[in-house]
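Take a look at chain A:
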Amino acid sequence: MKKILALLLTCALAALLLYVVALLPPMGDADNPTNRHVVPRYLEQGEEEAGTRNIVAGVVLNYRGYDTMGEMAILSAALAGIFAVLGTGRKKVGNAFIDRSGVQFSFISRTAAVLLIPLIMLFSIYVIIYGTDSPGGGFQGGAAIGAGIMISTVAFGFNTAQNRLPHHVRMILEGTAISAFFLVGSAGAVGGGNFLTYMLPSLATQIQATFRTAMLLVLEFGIGITVGVICTSILFALLREEETYNVEHAG
Partner candidate 1 sequence: MWNMPVDNINYAVAMILFCIGFYTLIMRSNLIKKIIGLMVMQVSVFFFLVSVGYLTGGAAPTIIPGVAPSPMVNPLPQAMILTAIVIAVSTTALFLSLALKFYSHYGTVDMDKVKEDKR
Partner candidate 2 sequence: MVNEIYSVQPLVAILLPVISLLVALAVPGNYRRLKRMIHVIGSLAAFGMVLSLMPGILDGEVYGIELIAIVERISIHLTVDALGYYYGLVLAFLWLLATVYSLGYIKHKDDRYYSFMALCNSFLLGCAFSQNIFTYFIFYELMTLAAFPLIIHEETETARRAGIKYLKYAIPAGAVILFAILLHYFWGGGDLSLVSLGTLSMDTASKTILTVIFLAYFAGFGVKAAIVPLEGWVPDAHPAAPAPASALLSGVILKAGAFGIIRVVLNVFGLSLFHALNLWTYVVISASITIVLSSVRALTQDNLKRRLAYSSVGQVSYILLGIGLVSYHGILGGIMHLAHHALMKGCLFLCSGIILKKTGKTNISEMAGVGYQIPVTMICFSVCALAMMGTPLTVGFVSKWLLGSGALQVDKPIFIVVLLISALLSAAYYLPIIYAAFFKRPEKDNEDRPLLFEGEVSHTMLLPVLILAVLVILAGVWVTVPGFPYSLVSMVARGLFP
């Protein structure tokens, strides 16, 4: 019965959506409303207006920077939510951290990690710095940072990684992006523009562009650090829950 009902519901939804699809403007057509209305300005004046050759980064950080701030808030909220559900790990459950996470202390993995991690970090920083002018940016770089830390976790075990990057340090770092947005935005508001304005009328024209680049870099780094740290924290939280469960049940 439930099956039938679900099937019917799904079919109804599918019918509705496909009906709409048939009515949508042809995909990739140059004179779709999407390509005619707002976007041309982004593409034509994006470079000098937003100060980024990578238009996507320009849209993300400059035209629609406010969205990105909300997005960062969502990341932090998700982390806080995971802490809310799984606990912050202040409460030690027996000898919770018997290490069961992944391959540990095998010579090969350690060596590989030692070789890889610096490169990964370097690459991620490169991605972040050049995010405004080439494909890449804070998210990608941050994800790379997170990946590096995960590798180290696999190689050296959970406890080591956690001791390298303890809870309070992560707590401080995970707010970087929001703080960056708050400060940069306030700088805009103080400098005579609106919140999140980078071309400050109060500044001399020749340093305006420089200032804007600086602000964009600050944001990119803030995003990168936050993303990396939050990936790590989520990983650690999930691992810890697993440990706790093993301790409680396997004894």
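Regarding candidate selection, all candidates are chains of the complex that A comes from, given by their letters.
Here is the rule we go by: a contact is a pair of C-beta atoms (placed from the backbone, for glycine too) under 8 Å apart; a residue touches a chain by one contact, two chains touch by 3 or more; residues count from 1.
In this text the structure is predicted, and so the values were computed from the model without any measurement.
J.: In the complex, what candidate makes contact with chain A, out of 1 or 2?
T.: Selected candidate: 1.
J.: Report the residues of chain A in contact with candidate 1 in the complex, numbered from low to high.
T.: So the residues of chain A touching candidate 1 come out as 3, 6-7, 9-10, 13-14, 17-18, 20-30, 34-35, 38-39, 42-43, 46-47, 53-56, 58-60, 64, 67-68, 70-71, 74-75, 77-78, 81-82, 85-86, 134-135, 139, 234, 237-238, 241-242, 244-245, 248-249.
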